[in-house]
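One protein chain omitted, others in place.
Read from first to last, the chains carry the letters A and B; within each, the first residue is number 1.
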Amino acid sequence: MLLTCPYCGLRDQSEFTYRGDANARRPSFADESIEAHAAYVFDRENPSGLHEEIWNHTSGCRNHIKVVRNVTTHEVVSCEPVGPFAKALKRGRAT
Amino acid sequence: MSGVRLTLRPGVGTSIDTDKTLTFSFDGKSYEGHVGDTLASALLANGVDIVARSFKYHRPRGIFSAGSEEPSALVTLRSGARQEPNIRATEIELYEGLEARSQNRWPSAKFDLMAINQLPGKAFAAGFYYKTFMGTPGMGTKFWWFCEQFIRRAAGLGKPTVDPDPDHYARMNAYCDVLVVGSGAAGIAAAKRAASAGARVILCDESAEAGGSLRSACEYLDGEAAQDWVKRELAALAEHENVRVLSRCTVQSMFDGETYLAIERVADHKLRPAPHEPRQRAWTIRTTSAVIATGAIERPMVFGGNDKPGVILADAARRYAREFGVSPGRSVAVFTNNDTGWLAARDMARCGVIITAIIDTRSDVGDAIREAGAETRATIHTGSAVLRAKGFQTLSAVEVADFNETTNTVGSNRQIVACDALAVSGGWSPAFHLTSQQGGKHLTSQQGGKPVWDSELQAFLPGEATSNWHGAGAMAGKFGLRQAFRSGEEAAVLALADCGLGEGESSVPEIEGDSIDYAPAPVFEVRSKHKAFVDLQHDVTADDVRLAHREGFVSVEHLKRYTTLGMATDQGKTSNVTGLAIMAEARDLPIPEVGTTRFRPPYTPVALGAVAGEKFGHLAAERLTPMHDWHVANRAGMYANGPWLRPESYNGPGETVEQAYIREARAVRESVGIVDVSTLGKIDVQGPDAVEFLNRVYSNGFAKLPVGKARYGLMLREDGFLFDDGTTWRLDEHRFLMTTTTAGAGRVMEHLEYHRDVVWPDLKVALTSVSDEWAGVALAGPKSRAVLENLFGAKPISNDQLPFMGVRELKLGGIDVLIARLSFSGELAYELYCGAHCGQGLWDALMEAGRPHRITPYGLEALSTLRIEKGHVAGPELNGRTTPHDLGLSGMVSTKKNFIGKALLQREALQSEDRLQLVAIKSVDGQRIRGGSHLVAGNRDEPGISQGHTTSTCFSPELNCYVSLALLERGKIRHGEKMFATNPVRSAHVAVEVVSPHMVDPKGERMHG
Partner (left out) sequence: MSRYSALAILRNAFTGNRHWTPAWRKPQPKAQYDVVIIGGGGHGLSTAFYLARVHGIANVAVVEKGYLGSGNVGRNTTIVRSNYRLPPNSAFYEKSMELWRGLSHELNYNVMFSPRGVMNLAHTPGQMDAYAERGNQMRLMGVRSELLDRGQVAKLNPGMDVSGSARFPIEGALLQPDAGNARHDAVAWGYARGADQLGVDLLENTEVVGFLKEGDTIVGVEVERAGERSEIRAGKTGVAVAGSTSRVMKLAGVDRLPIESTVLQAFVSESIKPILPSVTTFGAGHLYVSQSDKGGLVFGGNIDYYNSYAQRGNLPVWEEVMSELVAMFPNFARLRLLRSWGGIMDMSMDGSPIITTGPLPGMYLNAGWCYGGFKATPASGWCFAHTIANDKPHALNSAFTLERFKQGRPIDELGAGPTPWYH
């Protein structure tokens, strides 16, 4: 399987580390409730078909990317940057 | 069967070099063959008829095919450390000195006593193991266990060696626009077309020579014999700067993202690899698109005794005659249900093979085909079928009966046709194994991947593409040379489009030769009362298939699993479709409704060493500290700590590890010791929000840490359990150096980066792993300050200038040194970091400065001993199941701020005092507490249940007894209790007392001093 790192280009999956469901969102930092955190940490939709997930280009630029992938066919639909440099990269592309 | 070498002349033996003779041995007997022969063709030429025995009944087996689909002719190749079981004789190229033996027989292939397995006959039918060997209730397992010993020994095929493989393997990565798999007519056409458009092309073929069916074809291409045409075209392709031709290279698997694994057999055609030459090379090929032109595999017919040596696939027989100048027998009959069998007969006859009879289930055969038959001068039996093969051990005659095409049954007209070889053709199965491996559905397609039945060809064709591949030639159901060339080019054009390249130029040659129909009559089996085999290697009979049906194992997967059909080393290449057809008939369903199973990678068996590649034998990099060589030179026993090698202890002459670490630990407590801590994870944390970030990831507060100070920090996982610990030093307002545990360095970095990028992208903080940039040395013991004073002078090291947890930068000669006053041992202690390249210099300087104080280098064991005595936790206590409270670190959990793990740490069960809590135990009877002990109340005979377990054990020089840190239920309130540390697997049971984990200097006066 190949993923396109928005910073480095098309790379083999073995350069990346899987970080799981991109829709598992941490509650706001002020929130200290068990309920909200348990949902964040333990509960997963685990859909078949399209799945949004975070990967880290660990053996490359170490940036995180959001991948949309069909988990039934392993077809990679899109790879988008996330994190502090994401905006800058998108701006850079637009110009 | 009694194969024989034909008179060699132009057009006969096109693949062999008759001028070059090779000597080889089979079962200890010496034979001769030619360069270009396979082991199979050479054995045939020498009249060797029985080369193997079948898996279950040990029936004699001969040579059945001429390629990688071979189910029968498995031999053990080479000997000693290079011994290779289960090698197909049809695939191995003959080399001088080749040594092969038959296998799975005793005493010989010709006379195998294990053939006694045939006696119980029908009792050994499919599924019989499941119905017996159960023994009597109560001792059932033992009875099966007893029987299993014999069954295991009888099963299996060849013998493996116990010696390590002396050869090595290589790995390559390759990239291309168009990968072409198979270099037959379709593959060559595709490669030429793709190359003409400027695409980067890789062309792979499993054989030594390219050409596929062209190698034995009688056709003329552009007026040239097919074999000459191939040679010329291949040479031209290989010259092309965009084209890489890989022969002896089987594309084995198709993975996601157009990634293919191909195995090149670099030296398997030699006695042994040349020095430094790999035996095989694994190619990971990443391509944009692929043309799959893997051809088709001929199917046999199923009839009584069809497994006898002498029965051979028709096209294989033709290839042996054309390419190797070998006749499979002295008189050869042909049994077919399609035209290709007739052409095989004609081509063989042209090579000098004596064809005695052609038997075709069809009564209606075209004139051109009849003409071809007439040319062989064989007797023709149309509307007839072979009912059974006769002969003791090997074929001597076939019984032919009239055949009713509408009912698929034989009539009463019988005659015996004498022959010692029978060439059979039951039609062709496209070899779409690779594309079938992908299976599943594609996003944009409902049908994708699933094979489609073609009732005309009586064969499955590959389904719709699930990724960028395009089928060509026989693999895609495009039989015959004309269609092969055309479809090869068409597939190339589609592949070029995938690459965004132009269409290139067409160059289909003019073809002179037969134009025939490849569609067979829908006949798969000639039913009789005789044992008829579907899977030749696993001895699965047509009756076994019907038995599976009778017992309800009717789905394809159940059929396969229950009868083991198609699960032998050939993975059913010649038997799957036939098995399905018989099941379909039994179920009274059309074949496609019975279904097909997905082919699984690899296409043909692959040496494990080839996939392991260079990783073989050293599968993980070793990480060494800058001072590694010094440690080794100074008698350190090195210990694997994750990927790192660290000194366990420095063992003086005659000193045991235990004696050494006790000496080292004592030296630290009494004077000063030095230890390499370069392996600690080190992360540079910078930015205006660095302090906020640290405050969020550590459970204790970092907001108020002043510049020039270090703080011990605890990190929790989001679920509230301890994750890692270490000190973080504030070097500047917005700059910190974080240290982590050695083992945790990688995962802490990933944890931090994830939270910085994904969870809190608004925090302005930069994270850089600097573990390898800094060398680290810890100096511990009451004399440690004195050592440093020798180097830096008294003032900078004074308690005022460098208080407990203080950090400062100093210079030592030209070396910048960061010094922090930290203690893991509980003694006055320092950690000194400098650039990795200066690590040895710093170490040497400290050793020199410490000489007056008899400075002692110490290893992991002493390091561990010192921290156990002090009650400091480390990896064994941070086991992923402990909370700060469990380890007595509640004080490190802030109540004033939020942090990762805070919410879930509040969960009810984590707040319970019934959990395992950190204590220390002391041996009270002088016995050693060994690692892995459990704490129990009872004596050795009745220990009772486990109430906890030890985590880190050692002999404490300070307390002069064996001690251990332990996790004990409600441990905090049990100090003073007497228990036992039981270790039945190490035969120990030690009386212990539960004590506070802070065994040395509980008030911390030494390190603050």
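The rule is simple: a residue touches a chain if its C-beta (ideal position, glycine included) is under 8 Å from a C-beta of that chain, and two chains touch if they have at least 3 such contacts.
Just so you know, these numbers come straight off a predicted model, no measurement behind them.
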Candidates B:A174, B:I516, B:A607 or B:A991 - the one touching the absent chain: B:A607
Sole contact to the chain not displayed, among B:P85, B:G329, B:G504 or B:P626: B:P85
Contacts of subunit A with the absent chain, listed as residue ranges: 1, 12-14, 17-18, 20-21, 34-35, 38-39, 41-48, 51, 53, 69, 71-74
Residues of subunit B in contact with the chain not shown: 55, 81-86, 104, 120-123, 125, 128-134, 137, 140-141, 144-145, 148, 151-153, 155-165, 167, 169, 253, 255-256, 259, 261, 284, 437-440, 543, 547, 550-553, 555, 557-558, 561-562, 564, 568-569, 571, 600-602, 605-609, 611-613, 615-620, 622, 639-641, 717-721, 723, 876, 879-881, 904, 907-911, 930-934, 936, 943-946, 949-950, 953, 982-986
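The rule we apply is simple: only the chains that are shown with their structure count from here on.
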Centroid spacing, where centroids are CA-atom means, of subunit A and subunit B in whole angstrom: 28
Of subunit B, residues touching subunit A in the complex: 255-259, 286, 440-443, 466, 696, 718-719, 750, 753-754, 756-761, 764, 898, 902-904, 906-907
Of subunit A, residues touching subunit B in the complex: 1-2, 12-13, 17, 19, 22, 26-27, 29-34, 36-38, 40-41, 54, 56, 58, 62-64, 70, 72-77, 82-84, 86
